[in-house]
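Here the complex is missing one protein chain, while the rest keep their positions.
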Amino acid sequence: MAKKPTVSNDGAQHQMPKKDGIKTNFEMLEPIGKLMNPILVEGLPGIGFVGKLAAEHIVDELKAKKVATLYSNHFPHQVLINKDGTIKMLANEVYVYRDPGKKNDLILLVGDVQPTSSVAQYEVMNIILNFFADTGGKRIITLGGYGVGKLVEKPRVFGAVTSKKDIEAYRKHGVSFGEVEGSIIGAAGMLLGLGRLKGMNGICLMGETHGNYIDHKSAQRVIDVLSSIAGIKINTEKLGKKAKESEGVIRKLEEELAKGEVGPPMEMPKKKEELSYIR
Amino acid sequence: MAKKPTVSNDGAQHQMPKKDGIKTNFEMLEPIGKLMNPILVEGLPGIGFVGKLAAEHIVDELKAKKVATLYSNHFPHQVLINKDGTIKMLANEVYVYRDPGKKNDLILLVGDVQPTSSVAQYEVMNIILNFFADTGGKRIITLGGYGVGKLVEKPRVFGAVTSKKDIEAYRKHGVSFGEVEGSIIGAAGMLLGLGRLKGMNGICLMGETHGNYIDHKSAQRVIDVLSSIAGIKINTEKLGKKAKESEGVIRKLEEELAKGEVGPPMEMPKKKEELSYIR
Amino acid sequence: MAKKPTVSNDGAQHQMPKKDGIKTNFEMLEPIGKLMNPILVEGLPGIGFVGKLAAEHIVDELKAKKVATLYSNHFPHQVLINKDGTIKMLANEVYVYRDPGKKNDLILLVGDVQPTSSVAQYEVMNIILNFFADTGGKRIITLGGYGVGKLVEKPRVFGAVTSKKDIEAYRKHGVSFGEVEGSIIGAAGMLLGLGRLKGMNGICLMGETHGNYIDHKSAQRVIDVLSSIAGIKINTEKLGKKAKESEGVIRKLEEELAKGEVGPPMEMPKKKEELSYIR
Partner (left out) sequence: MAKKPTVSNDGAQHQMPKKDGIKTNFEMLEPIGKLMNPILVEGLPGIGFVGKLAAEHIVDELKAKKVATLYSNHFPHQVLINKDGTIKMLANEVYVYRDPGKKNDLILLVGDVQPTSSVAQYEVMNIILNFFADTGGKRIITLGGYGVGKLVEKPRVFGAVTSKKDIEAYRKHGVSFGEVEGSIIGAAGMLLGLGRLKGMNGICLMGETHGNYIDHKSAQRVIDVLSSIAGIKINTEKLGKKAKESEGVIRKLEEELAKGEVGPPMEMPKKKEELSYIR
């Protein structure tokens, strides 16, 4: 019934499925039929932007196809100004990648923001999961960063799973377990928690990262692991190049921070010791 | 069915459309029939009060007619004390100006406050837009300030549009593009974002301003541009006079601020470099 | 249908009107029939506790009768510990005083707290006003404090009215007008604003007060004015006695504050100059 809106930059022909349907417009996610062993891959903004960088890179490299744009009255009430002078409403987007190798199709959830409250997180993630279930999906891989408060030469990829029996299999793909504690905040955690209640399995891949900087290298490592798990080759050269470029900038910011000239650009996670104590 | 309330200062004969209808009383916006190429002009409180000053000045100069007063349980729970000892409930007001030149009628949205949450912004702006659509409206011009953190001799007017193809036309009216980044918070952004989803076009005109001070000069410049776009002559002499008067006050405040005696009177926007980094 | 709950200290025989009715239990306000020119007098916690002190003193002195206890899921989620070891759920209470002099019956709204959000303020105050309207009420007097940031020898009583034409009459009862600006936050303002939309008239009486201290003297002055307006004699000796007692304590706190040993016990209102500037 509802028509999928097509939001392009020229502003013409945009339609809302319902006249006042903003509140419920996550429902514009239309069934896309059954997929081949689909995996839901989430990469929304979070620590070090690791998950967002990784998921958006995958979308670009695999030329995944956008199937839905999601708006929510639980996203911040602002629009972004693009460099070309146009505006962009805050949104999440869903992409589909149909694997020619017939191993695992991917549903990718990316976007500008996460819902800002618990009620909204539950509501939005539930709609995503129901949409995913309709494609026959049972496996979720969420992507994020794990802040360690210092620059890391070779970032590890930490895992947290819904199902203990899966740990050994994931280790073989390069995931580290048992080295992190605390909690996973936002979509990366909620999709797993809510997904498990719906009979799904999943893992959160957390790239080790400083926590204060956008980290392309950590995103690169996360993709390597995901690529191995899903059996889909994904070229990460571009991320590697950006990682090199940003090294100089980060070093400069670290120095300024040490001199107390600027505050940290992103909120830092608590240290492991503190977290385990608080709990 | 519902009768439009008339809120005057004498307190007599005020009516609410529904006994407990506060929550939904934005619905009191009654159709006013079709207008001539109407433009929705928004000027609610924001950075430097540029949008509010400009829109209220237009209402006064053009002697626009009030057609609705809007209350919301999402406005702050307080009333203003007027200088004459009366109170004023926080409200938004809608005015209509019927252009004798038959070019563009105007619907003007002004008021004391903006809705304070995302849910409320989506709800209220949707109601405004539906009301506007009923008049045949397709074009939105929102007014605001763009804080640059310093006093500006000749404020520019920056633009952000829903539709890239409109940029060149707006340049001819004196709008600058491609020089600002970040986001447009509140009604000025939401009306454009939501409007586009309804098939409308629009622009946000942002007057360059310090960001810490009420800026009549910047409002004057914004009106000049709007006047050119809409083809409606609007006298801005009074604003120019006030701009001159406040120059002395602002200089004094700047000095106090520099000496650390007072905090900034309004929250300052992040600098361009920070914003582009964060994003 | 719903039975009025009687909440005494012995914990026996408490009933809720509806099994899960907490959210709407303001509805437990049952009609009490028509009253004689009733005045709604509100005195909930606020600046200097002036309104609360005044209204509770009136309840005690006039031996007004409790007609309803109001709970709300918009009150803070906590219970008070009484000195005798019992708990008290946060509530508002409504009292009725039937004037033997046949001039003005009073409906008094007192309590531990105010609703904590705009949505809740609109909801709760609307229910109070509808209840008041059912008694035939048309006149509202809300009580509060107006913080001036310094100790005041002879506190004035400032007024803010719904209706300009009433100002002269109120002046004769000792109310000062035109000397304050800013806004009236919470029930004292909302009852007037919403009441006016229902065709009621009213005034907010604001006792001049430091703003950092519980101020019995200011409450005493507010009662004097209210007493004159309503034509009801109210003895304020007890308040005067307490005012004397607390003078020493306040002086001590002021000294500690000056020495930077403690923070201000209550949030201070902005100074007049700042408020008028911000607006």
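As written, the chains take the letters A, B and C, and residue 1 is the first residue of each chain.
Keep in mind that, in the parts below, a residue touches a chain if its C-beta (ideal position, glycine included) is under 8 Å from a C-beta of that chain, and two chains touch if they have at least 3 such contacts.
All of these numbers come straight from a predicted model, not from anything done at the bench.
All shown chains touched by the missing chain in the whole complex, by label: A, C.
Of C:Thr116, C:Ser176 or C:Ser227, it is C:Thr116 that touches the chain left out of the display.
Within the set A:Lys66, A:His173 or A:Lys198, the residue that contacts the chain not displayed is A:Lys198. Contact with the undisplayed chain is limited, among A:Val67, A:Ile167 or A:Leu257, to A:Ile167.
As for the chain not pictured, it touches chain A at residues 115, 117-119, 121-123, 126, 130, 159-167, 177-178, 180-186, 189-190, 192-194, 196-199, 201, 204, 274, 277-279.
Listed by residue number, the positions of chain C touching the unshown chain are 5, 7, 9-16, 19-20, 22-23, 71, 73-81, 83-87, 89-90, 116, 265.
Here is the rule we go by: only the chains that are shown with their structure count from here on.
For chain C, the chain whose average C-alpha position is most distant is A. Look at where the CA atoms of chain A average out and do the same for chain C: the two points lie 50 Å apart. Listed for chain B are no residues, as none touches two or more other chains.
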